[in-house]
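For this view, one protein chain was removed and the others were kept in their places.
Showing chain A:
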Amino acid sequence: MASPTPTDTAAHDTSQIPAPEGSITVTVRVLRFNPEFDDEPHWESYDVPALPTDRVLNLLINIKSYVDGTLSFRRSCAHGICGSDAMQINGVNRLACKVLIKDLLAKGNKRTTISVAPIKGLPQMKDLYVDMEPFFEAFKAVKPYLIAYGNEPTHERIQSQADRERFDDTTKCILCACCTTSCPVFWSDGSYFGPAAIVNAHRFIFDSRDEGSEERLDILNDTEGVWRCRTTFNCTDACPRGIQVTKAIQEVKQALLFKRV
């Protein structure tokens, strides 16, 4: 790899990337960082061919495959279920596998520029990789598992369709961290549990089978808990699964205020 350049540059040779019929050229800016060489992250630009139906992930994979094999980012399932490729795309948290180029195209004949940076509030380790450990620590802190006492049933526990529906929304979480890393409170103070952890507590607090609500509510009543939420709705906007995150946080607050679920 050419040694990283300090300025935003488009000097990369991208001619090896196949340009299918109907493709246009877009500029992808990536906030790159290699801790072995760089003191600070820096932008690098790549002019790459793109189809309107391509996703940002496709362009990143092409850059990695044909221009710079060291470009690092996470991805697994590549269609929005595993939640590995959360990143800031043009400043907002999105999954790269779910953002289509046609939705990012510049108006008129102007060249489209797409900026890609790591999600905010977690340590950048290399390029788009961040250290997810603090995020998962918060997840674990809310006891994200069913707590039930008494004898285990031999078959399933009975749960009515209505009871099951009650917490459906928060079970859709894919732990991608889009919500937590869009939260201004989390940015300024990483000790806040963050929306994702609260969503994962919500799923058990409102599960009719669970008997651990009080323990969990105690945890969320803590100084790092739900009361830090400033209801900015960033989390709801960021959620790629469409979970009503802010609403879930409000429901937890109400459960605390009125001591009932």
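We adopt the following convention: a residue touches a chain if its C-beta (ideal position, glycine included) is under 8 Å from a C-beta of that chain, and two chains touch if they have at least 3 such contacts; residues count from 1.
To be clear about the criterion, contacts and distances are computed from a predicted model.
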Between "Succinate dehydrogenase / fumarate reductase flavoprotein subunit", "NADH-quinone oxidoreductase subunit F", "Carboxyltransferase domain-containing protein" or "C-type cytochrome biogenesis protein CcsB", which matches the UniProt record of the unshown chain?
"Succinate dehydrogenase / fumarate reductase flavoprotein subunit"
Contact with the hidden chain (one of A:Arg29, A:Arg209 or A:Lys247):
A:Arg209
Which residue from A:His42, A:Lys98 or A:Lys247 sits in contact with the chain not drawn here?
A:Lys98
With respect to the chain omitted from the figure, which of A:Cys82, A:Leu104 or A:Ile219 is a touching residue?
A:Cys82
For chain A, the residues touching the chain missing from this view:
1, 20, 34-36, 51, 53-55, 58, 64-66, 68-72, 74-84, 98, 100, 125-127, 129, 132, 136, 139-140, 143-146, 148, 152-161, 164, 167-168, 171-172, 174-175, 204, 207, 209-210, 242
